[in-house]
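The complex appears here minus one protein chain, its other protein chains still in place.
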Amino acid sequence: MKKLISLILAVCMLLSCVAALADVKETVTGAEALTHDELVALAQAETGNFVVYGNTSRIETAVTAFGELYNITVESSNLKDAEIYTKLEAEVNAGSGADMVMIQDGAQLTYAMEDGWLVNYVPASVKEFIGEDDLLPLVHQYINKLFIYNNLGEAVPAVKNVWELTDPAMKGNIIFKNPESEQVNMNFLIMLTGEEWSAKLAEAYKVWADKDIELGEYKNAGYKWIAEFLSNCTFGSSDTTIAEEVSQETAAGKIGLFVLSKLRSSSVLTDNLTVAQYDASANGYTVEPFAGFMYPMYALVSAAANRPYTAMLFIEYLMTAEGFGPWGKSIGAYSSNVQIPAKEGDLGIETWKATLVMEDPEYILDNGDEVRTFVSKYIQ
Amino acid sequence: MPEIILEHVSKRFEKFVAVDDLNLQIANNDFITLLGPSGCGKTTTLRMIAGLETPTEGRILIGGKVVFDAAKGINLPPIKRDVGFLFQNYALWPHMTVYQNIAFGLENLKWDKARIRSRVDELLKLMRIEEFEKRYPSELSGGQQQRVAIARTLAPGPKVLFMDEPLSNLDAKLRMEMRTELKRLHKDTDSTFVYVTHDQLEAMTLSTRVCIMKNGLLQQYAPPLVMYNDPANLFVADFMGNPSMNFTDGTWENGTVTFGGLSARFTPDEEAAIPRDVVVGIRPEYISLNSEGAYTGKVYSTLPSGMETTVKLDVNGTPLTAVVFGDVDWPVDTEVRFDFTKSALLYDRESGKRITRGKLGR
Partner (left out) sequence: MTASTAGTPPERSLARTGGKLRAWFSKPANVILLLFCIALIVLTLYPLFSMLSEMFLVHSPERSMVRKMGLKVGDFTTVHFDKLLFTLDDGIGGDFTTSNSWINFYQPLLNTLLVSVSASAIAILFGGVVAFLITRTNISCKKFISGVFVFPYIMPSWTLATFWQTFFKNTQIGLGTSNGIMASVFGVYMPEWFVYGPFPIALVLGLHYAPFAYILIGGILRNMDANLEEAATILKTGRSRIIRKITLPIVKPAMLSTLLLVFASSMSAYSVPVFLGNPVRYYTLSTKMKSMMDTYPGQAYIMVAVMIIFGVGILLINQKVTNSRKQFTTVTGKSGQVSLIDLNAGKRIIAAVLVIILLMVAVVPLVTFALESVIIKAGDYSLSNMTLDFWLGKGLTYLDQGDDTGILLSAKVWKALGYSLLLAVSCALIAGTCGVLIGYGVARRRGSRLANWVNNLSFFPYLMPSLAFGAIYLSMSSKLSVPLGLGVLILAGSIKYMPFATRSGVSAMLQLSGEIEEAAVITGVSWWKRMLRVIFPIQKSSFLSGYLLPMVSCMRELSLFVLLVPTSNTILTTMLMQYSEKGWAQFGNAINLLIIVVVLLINFVVNKLTGASIDKGVGG
């Protein structure tokens, strides 16, 4: 049977580019000590199109600029994280595909690395400017999703404590992307059930309600908050729509939890929006116990790469201020390179790390299944 | 009671005239045939009487009741015209059994179950299809379907029965058989039949009167034998009879017609002004081959069919067809002699209209 399929598919082979699978991992390991100029020379000696997958739309701008800089033909696809992982698996098995990926969802990435679909590369030239935690796998930038509310009308939901969002009166006023359709949202909820955040939530509850939390059937404060928060949510189809919708004149009283960088879009009426933590910082307090969440966007070489040196050169480029440009020029993106500061008017990465929920892949892998089952009950 | 009258009935489909100013009177208990080549308007006429088609102009009466009047805007639906209709392709409902097909019309009349049962049984027996009661139409042969269709049409006992080429889908033997039965049914049911066909033999054998049409125009309306013996124009003369009538261009002068290189005296049956240019029409059976015949011709070919033999003659280059009773086989190119018996017809060469009937002779 397989032989027959091969025969039929052989025709398709002719239409696709065929390349031998080099041992990318060895190539990358061997290249760790290369200088920038050596890397450029090796990259330019490679042939074929340089293909990049990313689950950030701005990758296109970055890769185009990179191609022009080094005179390399480039191609990029903006895909969802789950699609990238699905395609990666298939491509690595087939031995040909994208050269480099920019991807989120650290938990899934752990598996992708265990299985050898992705190879980590830390450019020697920037290594010293990157934090220890961000080296393996290499974090390119951090992206944050924040509580952002419509500032019109009487009842402005200027949230100071996340338990405010569990108030039955808030029902229908909170807009969030369905966590089942984006893993980083789910990861955020999963993290809340961990020791650290459930304790902080319990504490915040005490501040908010002026009494100790009663858990009832819930395992901990994290579960309780998730259940009550999700019950009050309406689910938008994408962060862009959520940003647009919450910013409408008619959306007084609404609050969203979405990507800060969406405020850059021309279709969002930014004047009508207030970022909860901006307001808090300006007035010298923080949203208790978190103002949203933050997750890393990783940059790695694909094990199916046909142009591994170009992939490494591109990663090096991305870690520079120039390569970070497409993201760095607006708020809501924070390079892991300490030399590149956050956009003016935005808060710095250290502030965010202190006030936002961060991913812990290990915890997510251990507890994800249980929390997902729990969550599915409350998005019903 | 049901006498059907059509007055100045016309039907136009956009620019095409299907029926043009038709006047027709169908007496009670008649078996009328609408005859003509395809596209002559006969089916349209039938459908107009039944109420399936709306005439553009004219008036139709059934049993003294006006069922259609273009001027007065009267147009009774088929339901109110009390007629039966037998379709060319039977139109049996494929999703109903034979029984259901026949009973359907009776259910509409709100008959009770027992009465329907006995009426259907009666018809099944009459049409000799008792054993097929529970079958679906797709499980029947053409002849059987035909019988079911007739049974269905007869079930409510319509006083007027319309039939649209009901035998055209059957083979020759079956057709013959069904003709006999239809004629018998006409007697037994005591109703008026209006029958559409393009087969002149069917018209001849079945009907009490034939209405022959061409391009929407009535050509002749007469009993079949009148139509056969005295056709009103060349079209009718040619359409009726098989083998068809011999037509030869001739000239009339002083009581003599000259045609096909021979001349013969013509004695008209009636007084008529006869023009010079005529067409002589002679039925093949009125050409008698005999050794004492006045005229000679050559045998072009012989077509014996057992009971009779058709002989094609070549008379000075003009073809003539003769029919001889019995099987006589002349070798090709034999010289034969012949006479004209009984009658011949003269037609105006220009208009094709009948001038007179008469006798051809020496």
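Points worth noting:
Think of it as A and B in the order they're written, each chain with its own count starting at 1.
One rule holds for everything that comes next: a contact is a pair of C-beta atoms (placed from the backbone, for glycine too) under 8 Å apart; a residue touches a chain by one contact, two chains touch by 3 or more.
Because the structure is predicted, anything quoted here is derived from the model rather than measured.
Displayed chains that the missing chain touches over the full complex: A, B (touch as defined at the top). Checked against the hidden chain, the listed residues B:G63, B:P156 or B:G352 yield one contact partner: B:P156.
Note that of A:V40, A:I103 or A:V246, the residue touching the chain absent from this view is A:V246. Only one of B:T43, B:N233 or B:T321 touches the absent chain when the whole complex is considered: B:T43. With the whole complex as reference, residues 43-44, 47, 50, 52-54, 77-79, 83-85, 87-89, 91, 93-95, 104-105, 108-109, 136, 138-139, 152-153, 155-156 of chain B touch the missing chain. Against the chain not shown here, chain A presents residues 1-2, 4-6, 8-19, 49, 51-53, 57-58, 60-61, 75-78, 80, 82-83, 85-87, 89-91, 93-98, 107-108, 111-112, 115, 150, 172-173, 175, 178, 180-181, 183, 186, 217, 234-246, 248-251, 254, 262, 264-267, 269, 326, 329-330, 364-366, 368-369, 372-373, 376-377, 379-380.
To be clear about the criterion, only the chains that are shown with their structure count from here on.
Centre-to-centre, using mean CA coordinates, chain A is 89 Å away from chain B.
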